[in-house]
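The other protein chains are all here in position, but one chain of the complex has been omitted.
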Amino acid sequence: MSEVLEAPVQAKKEAQEFEPKIVAFLCKWCSSAGSDLAGVSRLQYPPNAVPIQVMCSGSVSPLYILSAFNKGADGVLVSGCHPGDCHYLKGNFFARRRIYLVQKLLKFIGLESDRFRMSWVSAAEGTKYAQVVADFVKDIKALGPQRKLKAKN
Amino acid sequence: MTRRAGVFVCHCGTNIAATVDVKNVVSELAKDDGVVFSKDYVYMCSDPGQQSVIDAIKENQLDSVVISCCSPNLHEKTFREASSVGGLNPFQCEIANIREQCAWVHKDRAKATEKAIKITRSAVRRSLRDESLTPLGVPVTRKVMVIGGGIAGIQCSLDLANAGFDVVLVEKQATIGGHMLQLSETFPTLDCSQCILSPKMVEVSKHPKITLMVQSEVTSISGFVGNFKVKVHSKAQYVDPEKCKICDDCAAVCPVVATNQYDVGLTGRRAIHIPFAQAIPASYTLDEEACLGLNPVVCGKCKKACEAGAIDYDRKPTTTDIDVGAIVVATGFDLYGKDKLGEYGHGRYPDVLDGLQFERLCSASGPTGGHVLRPSDQKEPKNVVFIQCSGSRDPENHCAYCSKICCMYTAKHATLYKHHVPDGNAYVFYIDIRSGGKGYEEFVQRSMERDGVMYLRGRASKVYQSKGKLKVLGVDTLSGRNVEIDADMVVLAQAMVPSKGTAEIAKTLKIGRDKDGFLAEAHPKLRPVESVTGGIFLTGAAQSPKDIPETVCQASAAAAKVIQLLSKPELEHNPAVARVRESHCTGCEMCVDACPYEAITLVNGKAHVNEVLCEGCGTCSGTCVRAAIDVKNVTQLQVFEMISACMGG
Amino acid sequence: MDTILKKERLGEWVAQIGSRARVFAPAYADGIWNFSPVAAGVSIELDHGNTVRPAKGFVFPQREVLYRFRQESGKAPELTETLPDTTPTVVFGVRPCDGRAMVRNDKVFTCGFKDPYYSARRDQVVFVGLACNMPPSQNCFCLSMGGSPHSEDGLDVLMTELDGRYHVKAITPKGKAIVESGAALFDKMQVPDGNAVAKVHADADKCPQRSLAAMEKIAAGLKEHFESPKWDELARACIGCGACTYLCPSCHCFDINDEITGNTPLTGERVRTWDNCQFPDFTMHSSGHNPRHDTGARLRQRVSHKLLYFVENHNMQQCTGCGRCISHCPVGIDIVRVATEVTGQ
Partner (left out) sequence: MVAIEDIRTRARELLEGGKVRAVLGFRRSSAGLLAEPTFVTELNDVASLVWDATCVHNLALYLVNEKKRQKAERNPDTRPLAVIAKGCDSRAINVLLQENHIARDEVVVLGVSCEGGGVIDVRKLADVLRGKEATAAAYEGLGSVKVTTASGEATLAASDVLADRCLECATAYPSVSDVLFGEKVDERGFSSRFAATKAVAAMTEEERSAFWDGHFERCIRCYACRAVCPMCYCDECVVDSTSFIVGPTTTAEEKANRIRWIQRSTTPADNAMYHMVRAMHLAGRCVDCAECERVCPVNIPLRLLNTSLESEALEMFEYTPGTDPAQPSLISSFRDGDPNDFVR
């Protein structure tokens, strides 16, 4: 119980120098290419989000997301091709449904809904990717560290 | 696990080095488990850079290589090739993108370096579990099926056959030729359609490499690129083309009259008939719906009349299994349904015609022997109104798109009419005139200036009949006047829509269609004649409205793509495909439902991946709740390790 | 050492103890009785049913870190010992069946090899028992197991509720210490009090309980019927969960795992966690062979361990008849019935 009581206090303390850890699952064809474009265009965004390239957002298992939180992620981003643009025709449609459920479940157990996000970023949307990450980092900084699913040891 | 990884960090001049402390990345990664070699270099992609990878692999017996540099889209190929030169399996070389995804987007050197370390480390963790893969070789059947015997299908078949491939040309109707066979003349040269088409049709029928199947339809398909198995259903051929002498004795005695679809209902024909004089195969054909019942007791006149003994009522429909390596879909177009164009009275008033009916009226082989006469009273029409965009460019009520060829064929129709009836008046309602194409614009201008066709800019709003006369209401937006024209005949330039068969074939072949129902190409610009399914190609008006030159052009393009595909004895396929852990699979079929490529089937109760169909997207593994399916070299274990690496652990 | 504590003084006594030690007592929350920390100034009510979770967790927690490790690639690992935090702890409201279970756990963890983690806790935890004076629960059978509603085994103090007062008996030096620390609050015990206590205990003994007939024959019977087809029959409904053993006050099997917390450098903890003979992986060999391959074999192991093997090793049943495994079994598997049916008593 004690931890739950202390948590908010600690959160406030850490909030100032707090740098969120974020895992970003990017599909190879759209979102990863989009973040490449952000690079080519030299757009600046916070370095908190470390990208993991997957073939398709459809391959992102709920376990990946939960595991990232368990390993200490303060936020998790899943990004894929816009509906209809999936390189694999419909992988992102399956992803959308699955991710929606994960998000609802996390919300239901009281994890701040701002900690888990899905976005559509096409290969042409470098600016959007930069924006998505910037917003995400900003929102998570406001929340402080994630403790609910983080392994305690 | 005692793997030996090598890490190579690129400065990319100062592109990376300016923001990322490259030396630090190298020294940090050197501490990692499994990393036995690590170095940095100013330009890894340069020859010395690549050479250093090759040497390091040899000298340190590396079995995993990670290049920490720019986006994999740029140099993954480069470094995988270098790796294989060094004797490493190319699939055990991974790229860590620390330029586009790190150095270029951050300023804070410390933080960028920390991130670069995480990105590189996660690539190392992945590479340490990369298995050696070899591209899959797939044998191919060097035979092609072309579906649809219009000009697109004919051209494509001939090109393929002349390139030495066996071709099966499947046509639903009793003759090939398609809509082009119905046309009188063709723009912009006004040369006779049948005169340029017939020789090609004959060539098809004579070509040793082409098997022609008329009155036939594809009913099912299985297999995959290079190895399709197709079922073709053919109607019973009561008249044997080999024996038929086209003497017309049978039709002469046939008691049944049916409407002639080739004349778009303007004439009738017998139950036993020949669609066109130039039909290929050159044979009469028996319309079983119309025939009194294929029964000697009831009728049987034609059988008696036929001296060649070409008629056999006992013929049965057949189903043929055909193995092919590639399929070309050329199912063509239909005209936008007249029922949907009530405002123009099409179907209600006999003298409101569609474009194809008018073609038949102008055609020497048509119902009027090439004289433009009104269907209602066989009189020569003096005022003919042509209405463009009937059903096109009207997102509210009809088709949103432009059917592209109507401007030209309306100009052609008006011109032809003036040639037939020099003292008549031809009015054209148009929104815009789109006459891009060699000699097109000149042709339109000629129709106005030389042949005096009257163009009215505006939509015709209504066609109605009063006191037996057709009246066309419209507006001339240039003069701003409402116009009302008494017309003897109205010709609608109806929108082109995909042929009825297109929807069915798309379903059978499991290929996509766009919002308008036309076949969807793999990429609108770069892969215009391929479907998203490997080995299935598109051509002609079934893919989008187009005229004859463009169709022929696209048909040859499709042929070239097929030749490219089938020219190799074996196809190469990316080996990073899904793999089932049978021990964990319970056969729940979720992956089967989720696979975008129908690559997974149940084989005695377990999921089975057809590696050739699999594109490695991993939707299956994202769906499986039992971790029973994984994509090689992007396994859940690898992702798991990448996650911990990203978390700094 | 016997004394009397007026009920209204219980709070004071607990408060006194609370100033020097962590205090736990049964509390009803979220629909179950559980040992919960007693916050300062909060008085406790000792009128509870038995807790769902036994008291064993205070000395044998479900998760115990044995040591931490850290290893730079290529270097030797550095280990750091982590002995349990040994803040004195006093647990009120321990039922005699749980107390007797402590005696069993002591046999396992302190006879022969002395487990430092267990012992460190055992020395610091004071178990204040509470004799049962209300009708036993449906599945109580402590008498059959040689215990009683007022057994003192394994307890440091035994309290018996009289009207308006508690009889408080210190049994061990640890027990004496906490009673003496509050001496001022206690009254001297009079002769009538003694009789009252005796009566409460006697009445409790008379309460009807479930019982294993011919207890003395059970051990031999289990040995004899090791191969009995009854095992499979009785376990056919078993779903293979671990409720029975995790809730058992005397089950003590554990597993040891390394929990990796980081790979560069390799860091982590070696952790001891409860294990469970009802789980399929309990006796799983790396070859894939599992000697106890089905629920029948696992049920037999659990029952035999309680009523046969432990008797052979320590000359006492391991089971103390608390009845938790019966009451909480999702499918009504009942150790009393199982033992009776298998041995044909």
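Letters A, B and C name the chains as they come in the text, with residue numbers starting at 1 for each one.
Here, a contact is a pair of C-beta atoms (placed from the backbone, for glycine too) under 8 Å apart; a residue touches a chain by one contact, two chains touch by 3 or more.
This one's a predicted model, so the numbers in the text were calculated from it and none came from an experiment.
> For the chain omitted from this view, which of the shown chains does it touch?
Even though it is not drawn, that chain still touches A, B, C.
> Could you tell which one of C:E81, C:E216 or C:D281 touches the chain left off the display?
The missing chain is touched by C:D281.
> Which residue numbers on subunit A touch the omitted chain?
Residues 1, 3-4, 62-63, 66-67, 70, 83, 90, 93-94, 96-98, 100-113, 117-120, 132, 135, 147-153 of subunit A touch the chain absent from view.
> May I ask you to list the residues on subunit C that touch the chain which is not drawn?
30-32, 34, 49, 52-53, 62-63, 137-139, 236-237, 239-243, 246-247, 255, 257, 259-260, 271, 273, 276, 279-281, 284, 286-288, 290, 293-294, 326-334, 336-337
> Over the whole complex, note the residues of subunit B touching the chain we left out.
1, 129, 582-584, 586-594, 602, 605, 623, 625-627, 636-637, 640
Just so it is clear, only the chains that are shown with their structure count from here on.
> By C-alpha centroid distance to the whole-protein centroid, which chain wins?
A
> Determine which of the two chain pairs, A-B or B-C, is joined by the larger number of C-beta pairs in contact.
A-B
> Approximately how many whole Å separate the CA-defined centres of subunit A and subunit C?
45
> Centroid from C-alpha atoms only, then distance subunit A to subunit B, rounded to Å. What do you get?
A distance of 38 Å separates the two centres.
> So what's the Cα centroid distance for subunit B and subunit C, whole Å?
From the centre of subunit B to the centre of subunit C is 73 Å.
> Two or more other chains touching the same residue: where does that happen in subunit C?
261, in rising order.
> Pull out every residue in subunit B that's touching 2 or more other chains.
Touching at least two other chains: 644, 648-649.
> Enumerate the contact residues on subunit C facing subunit B in the complex.
Residues 72-73, 260-266 of subunit C touch subunit B in their complex.
> Give the list of subunit B residues in touch with subunit C in this complex.
Residue positions touching the partner: 31-33, 35, 121, 644-645, 648-649.
> Which of the residues in subunit B come into contact with subunit A in the complex?
71-73, 97, 99-108, 111-112, 114-115, 118-119, 122, 512, 532, 594, 596-597, 615-619, 621-623, 631, 634, 636, 639-640, 642-644, 646-649
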